[in-house]
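Please read through the structure below; I'll follow up with questions.
A protein chain is absent from this complex, but the other protein chains hold their places.
The first chain written gets the first letter, and so on, giving A, B and C; residue counts start at 1 in each chain.
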């Protein structure tokens, strides 16, 4: 067992070393670099088996904000709260792999609704579906699930990151959603957006990220306690969007080239779930033109090919 | 064994009966209704196991033109001819689930290239990658693979359907592709488009369609002869596009709701491959607003839920 | 003189009678019908010469809200306050005659800025350029100019109309503008939008509307007092936008067919200025698919052809 772990660790260290140079050509968004204290060229990767075995390699960057990765968790909460039918009255299911849609960075359908729960407009509409009578209660429920998935009840959001983020585009999307009925007219901006801003500012380390992925890979069942944290049917929906919309406008290429359900964030993190096998966390803050971690994409492609992990090759 | 087949057949007959009424509200494109001699409300479904067991239920409509389903076969030929790297210099990998892209029915990226191999512009660019010194040779190689996959070397295209189809939009897409370099400048319109028109006019029955799906479900290996008709890596790519782009602008919803790699055509056919298990053919000519078979979608959703077939629930 | 007035009045009554039936096929937005108390099929027209001669014909509908017509007045104030160079750092100069741009009803350029001062996003950015330390002061300055142009210092906005209008789309546009820097970050929503909502809710009668047009036709000089209410260079800019963007996505056709600088509003009013000759006000609440008054367009085309009023035929 330990030998296997050592071999895997050696392999990961080897490929991380190979990819570090390429990664350095990427860009780190200014506010992320500052609030997450990230280093150009830093790369780390973690794997957690469904049996709890854990391997980590690369630089240890400590904690980072999960950003868009949180959209998977809030979607899980909304689906558990309202059911599929209700949630998808407020957000579409269709991917877009075309930067063309980034017109105004709105990513809206012609008839006005948000395209899917992974674009910002859609994620805000999804937050509008989370139950709770206050921002604290709504966010508390998302945070609670995050803590359970990550196996650490100390995890929290960082108010400094909330402050550092741009807010006006999100405000525009909130009102645009409410205008179209995708957010209920009873909700005020202050009921919804602080929840969104806090959830994207949740901080964790790469081990915790890999554990969240492991629970998703384990069909929603906690890999240690055996507790069902997310119903299997909800996990199915999460994994579908991770494949069709998880990597911004690079999702289609990632599906062809890597084929692993995954979600990226602008801080350079990627959470990837290999169903029935393991969870993976990667952190490489240098981003490509699609806003995905350069090193993350390359490392996941490498191991997908080496260990035949593509969902489309099973 | 026979009892299982009988039970499945009974179940299929039962659900076809249930869906027939709903299907009748759809539309059949005029020229398809004429050339394929299709009936409003007709529905049939076929399943072929990887062990060759075969079940069919519903109306027997004889042969029909496979239309866009042929894009999967020509993509297979192009990938076998040129390799992934070369083919994807000429066509993108990104899905679009948004009718917004149907601006001018062009479905092009902002920078001009075809979005993916399943939209018409992309399929034409893919045909430009098929080897052969003449239309007959290029089409012959696509037809040859189709016959082997379907297990019937009598299968052919119907020249009456070629005549009935609209051609000017395809001509526009050909020149648009050549303008952008997605079709090599050495190719003339008459070298490429007749291949495309013939392949979409290939006729077969539903049993043959289910056999093609079965070979894809069998990772490219012929379920009777054991011959590798398509390399496994190419099959992986085909299945990826079937999931992300197989059902026009309903692909995202189909992935969430059904989760089976599938490709639809405007004649109402759907080819669906359950990896490692079986191939499915459905025919229901009445189409919904996304140009997919109403009955086909409903039947596939029904059996996906009943037998847990979603790729995203494995 | 009186004979000429009588002849014109007779002619206007005659053509109004002809157009009334066609107008009835249009639509009146529900909230406009209610707050402006408008009647299907009502049509009235007013002409004011630069010498003060005045002719009115048709139904007398009393006062109505000027809606988008107010965008011309706020643009005048902003240009007087900041100058051309500064104002056009915040809003584009390019027309759009394509409903395609109505994607999300945002009418934004690819790079994010509002297309021109006549689309809603652009008009909101322009309001952000009006000087004043409070909503009351900013709106007061727009209202003051409106009163002078209309020759009635009792003119005011109707708070009931402000309440009846939809607000969320405007809020989205405000934040979208501020996100892109088209509204200064020091401005809060509550500093800007109430000004916009009030100005669109200003009520007047058709004689007053024709007087505003007459002052524009008189190069900004009050036709009675001789006071320069708007500098000639600003009037030149106003007339340019009235021609290129004044009639929503029918502006191009209106330029070809009618050729008169004009601005329409969703309440069915149109203000049209014949440079050096007269101002015209029309009210016909039934709208065509471009949101322009059906009767208004037809009447203006009729008199443009009869009296050779097209700017492009001089």
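To be clear about the criterion, contacts are C-beta pairs under 8 Å (C-beta built on N, C-alpha and C of every residue); 3 or more make two chains touch, one makes a residue touch a chain.
This is a predicted model, so every value here is computed, not measured.
J.: As a test of the contact rule: which chains in view would the missing one touch?
T.: When the full complex is considered, the omitted chain touches B, C.
J.: I'm checking contacts with the chain that's been left out. Which of B:15, B:57 or B:173 qualifies?
T.: Only one of B:15, B:57 or B:173 touches the chain omitted from view, namely B:173.
J.: Could you tell me which of C:43, C:155 or C:243 touches the chain that is not displayed?
T.: Hidden-chain contact among the options goes to C:243.
J.: Could I get the residues of chain C that touch the absent chain, sorted low to high?
T.: 92-101, 109-110, 115-116, 232-233, 236-237, 239-241, 243-245, 249-253, 255-257, 259, 261, 275-276, 310-314
J.: For the chain that got dropped from the picture, name the residues of chain B it touches.
T.: On the chain B side, contact with the omitted chain comes from 103-106, 108, 110, 112, 166, 168-169, 171-176, 178-179.
As a working rule, only the chains that are shown with their structure count from here on.
J.: Does the chain-touch network form a line, ring, star, complete graph or other?
T.: Shape of the chain contacts: a line, open at both ends.
J.: Quick one: report the Å distance separating chain A from chain B, using the average Cα coordinate of each chain.
T.: The mean C-alpha positions of chain A and chain B differ by 32 Å.
J.: Express in whole angstrom the distance between the two chain centres, defined as the mean CA positions of chain A and chain C.
T.: That pair's centroid distance is 48 Å.
J.: Measuring from the mean C-alpha position of chain B to the mean C-alpha position of chain C, what distance in angstrom results?
T.: Each chain's C-alpha centroid was found; their separation is 53 Å.
J.: Multi-chain contacts only, two chains or more: what residues does chain B have there?
T.: In chain B, the residues touching two or more other chains are 100.
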